[in-house]
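See structure below.
Only one protein chain is missing from this complex, and each of the others stays in its spot.
Showing subunit A:
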Amino acid sequence: MSNDVKGKSTPMTMIQALRSAMDVMLERDNDVVVFGQDVGYFGGVFRCTEGLQKKYGKSRVFDAPISESGIVGVAVGMGAYGLRPVIEIQFADYIYPAYDQIVSEAARLRFRSAGDFTAPLTIRTPCGGGIYGGQTHSQSPEAVFTHVCGLRTVMPSNPYDAKGLLIASIENNDPVIFLEPKRIYNGPFNGHHDQPVVPWSKHPMGDVPEGYYTVPLESASVFREGKDLTVLTYGTMVWVSEAAAAESGVDAEIIDLRSIWPLDLPTILASVKKTGRCVVVHEATRTSGFGAELTALVQEHCFYHLEAPIERVTGWDTPYPHAQEWDYFPGPARVAAAFKRAMEK
C-alpha cells in the first residue's frame, strides 16, 4: 500500500496531511513549486499551505493573481522548463476559466509533442458540498476532467490517503487534478448534519506518518468489506455510504475509488462479481456524471453476475442550492434506500 521512509505517525487533519505532503515534496525535490491565490504568505484560505513560504522561501511558495487560466498556464510553461508545479485553485467551482489550459494544453502536451514536452503538474482544488456553500462553493466537477484524455483525476477520503495520494500525484509525470472534499478537511462526515463532527484526531485514519510515503494511483481501497452489494464511491460519500450500510442493515462492500480516472477496474469487478449488486454514489449531478461511466463499466464486465439493476445515488440535476442543502446532498437515508431497492430486486 505504501513505500519507505514513513517516520512516526501523528494525528493530522486532512488539511495538515495535505500540507505535510507538500512539505515533504518541497524538501525532497527542488523542482517542486507551490503557488496559487492566497497560498503564499497567508497560507491558503483553508490553511493547507500554512508555513510553507516561510520555510522554503518566496521563489518556491508564492501568491498568484486571481487568474485560474494564468495559474494553470504558467504551470504548464514551468513544466515544460522542467519544474514540478503544485498549484491551487481556491474552489473547484472556479476552475472553469482554466479549462482551456487544462484540456487543450496540460492534458495534450505529451501526446502532441510526442514526449518532447510534458506537463507534470498537480492541480489541487477543494470540492464538494455539505457546507452551505451554495452554487459556487459546493460543486463536484470530476466528470468534466475524467472525460479528458491525458488527465488523472484523484480524490482522497481521509488524511492518510490524502497525504499518500498527493505525494504520488506530485511525483507522477502526468497532469493530475487533485480534488479535496472540503467537507472532510477537519473530520469525517457521514451526512448527519445534525450531529457534532468528530475530528480526525479521534479517527484511526487521522493517524498519518510524518515522513515520505505514497498511496499509489489507480488503486482503489476496500473501505468496508461486505457480501450483499458493492458500493462504488469516493470522497465524502465514502463516509455517507458507511453510515447507510449501518442504518440499512445491508452488508455493503464499500469501494473507495481514490483514483477516479484512470481507475482500479480489477478491484471494482472482483467486488461486484462477488456481491452481484452495485450502487454508485457521488455528490455530483447525475446526468453524464462519473457514475454513468462506472455504471457502464460494471454493466459491460459484470452483466452475467448482476442480480439487480445498478443503482445510482447522486446530486440532483440542478445547480447546488443554498437553503435546500440537505435535500440536495445525497445523505445516508437516500443511500440506504438505494441499498434496500438493490436488495429487493
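Here, a residue touches a chain if its C-beta (ideal position, glycine included) is under 8 Å from a C-beta of that chain, and two chains touch if they have at least 3 such contacts; residues count from 1.
One rule holds for everything that comes next: contacts and distances are computed from a predicted model.
When the unshown chain is looked up in UniProt, the name that turns up among "Na(+)/H(+) antiporter subunit C", "Protocatechuate 3,4-dioxygenase subunit beta", "Glutamate synthase [NADPH] small chain" or "2-oxoisovalerate dehydrogenase subunit alpha" is "2-oxoisovalerate dehydrogenase subunit alpha". The hidden chain makes contact, of the residues A:G7, A:G51, A:G82 or A:P309, with A:G82. The chain not shown here is touched by just one of A:M14, A:C48 or A:L109, and that residue is A:L109.
Of the residues in subunit A, those that touch the hidden partner chain are 33, 59-60, 64-65, 67, 69-70, 73-83, 97, 100-101, 104-105, 108-118, 149-150, 152, 172-174, 218, 262, 265.
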